[in-house]
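Every protein chain of the complex appears in place save one, which is left out.
Here is subunit A:
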Amino acid sequence: MDIIWNSLRELITPTTAAYALAAIGLNVHFGFTGLLNFGQAGFVAIGAYGFAISVMTFGFSTPLAIAVTLVLAAGYALLLGVPTLRLRADYLAIVTIAAAEIIRFALNSSAFAKWTGGANGLYNEYSGWLKGSNPYPSGVVTVGPWTFGSNDLWIATVDWLVVLLTAGAIYLLVRSPWGRVLKGIREDEHAMLSLGKNVNLYKLQALVIGGVIGAAAGILYVQPTSVQPFDFATRMTFNMYTMLILGGAATVFGPILGSMIFWVVMRFTDELVNLGVDGGLFDNVTQGSQLRFVLVGVALVLLVVFRPQGILGNRTELSFDAK
């Protein structure tokens, strides 16, 4: 029974919330507008490092650090989008993945270690403001079947509030005529041009909005932990695509549900593997954790076979793709 409860705890952890938020941003790109951003991890990294460095190196107040970081992410989106969005779709894909990797290598390198900590990353000396405003009693707090450190629970609360507010804003936007234009662009850019829509401007708006949400997710992501350059590898982006496919792309709550399922399954398989190691099934944890990814892969294949539109997606919509 512990396995189940431990796994279900992932439903509300700060990591799940941060990934859900970043996936909401990616959904604006991919799900609603059809933009192939393979470097969402780059936006998350800018959020994490931008915030940490603003606070630790420049001594900015937390609100100022958040503002500076989000503006930085918007600038990064413009930098990637302006030259590529008028080209074919694959150019954005190449540029986003390359830029995200460049960022990660730069953050990892010793050249800028004075600010970034290089390969060691940064210790958490930036979440004081958030933790200082914690209204929960200190020590360990019990929520239903789970216990949390007081600060972790507070961070999770703030994170989920941000996720819900963002999802609400996205809900309003994608149901507005603006969101309809994005979907139109996803379906056929030329048709939208022939109707007088400035397609490049809309794509740029979508890229900036989704990217800024990704950076906000980066800020959330590092609140309970330290900053580690290794976290922002391409795998992070692909995990988010997995979440979109799981939950249902182009739906408002799909990315949130996708992140929850993803982390519960990851945790569950992790616990299974640990049981296997304890029971002598595997020689060591490494062997077991390879099996874990096999299990996750099988689960994904089953999902794609039996529910290709994701949990919340619309089957009719998907059936037209084959044409």
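Operating definition for what follows: a residue touches a chain if its C-beta (ideal position, glycine included) is under 8 Å from a C-beta of that chain, and two chains touch if they have at least 3 such contacts; residues count from 1.
Just so it is clear, contacts and distances are computed from a predicted model.
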item	value
Name of the absent chain as recorded in UniProt (options "Branched-chain amino acid transport system ATP-binding protein", "Carbon monoxide dehydrogenase", "Cbb3-type cytochrome c oxidase subunit I" or "Fumarate reductase iron-sulfur subunit")	"Branched-chain amino acid transport system ATP-binding protein"
Residue among A:Val163, A:Met192, A:Met243 or A:Val273 touching the omitted chain	A:Met192
Touching the absent chain when the full complex is considered, from A:Asn151, A:Thr166, A:Gln205 or A:Gln223	A:Gln205
Omitted-chain contact residue, chosen from A:Tyr123, A:Trp178 or A:Phe238	A:Trp178
Contact set of subunit A toward the excluded chain (per top definition)	169, 172-173, 176-178, 180-181, 183-184, 186-188, 190-199, 205, 316-317, 320, 323
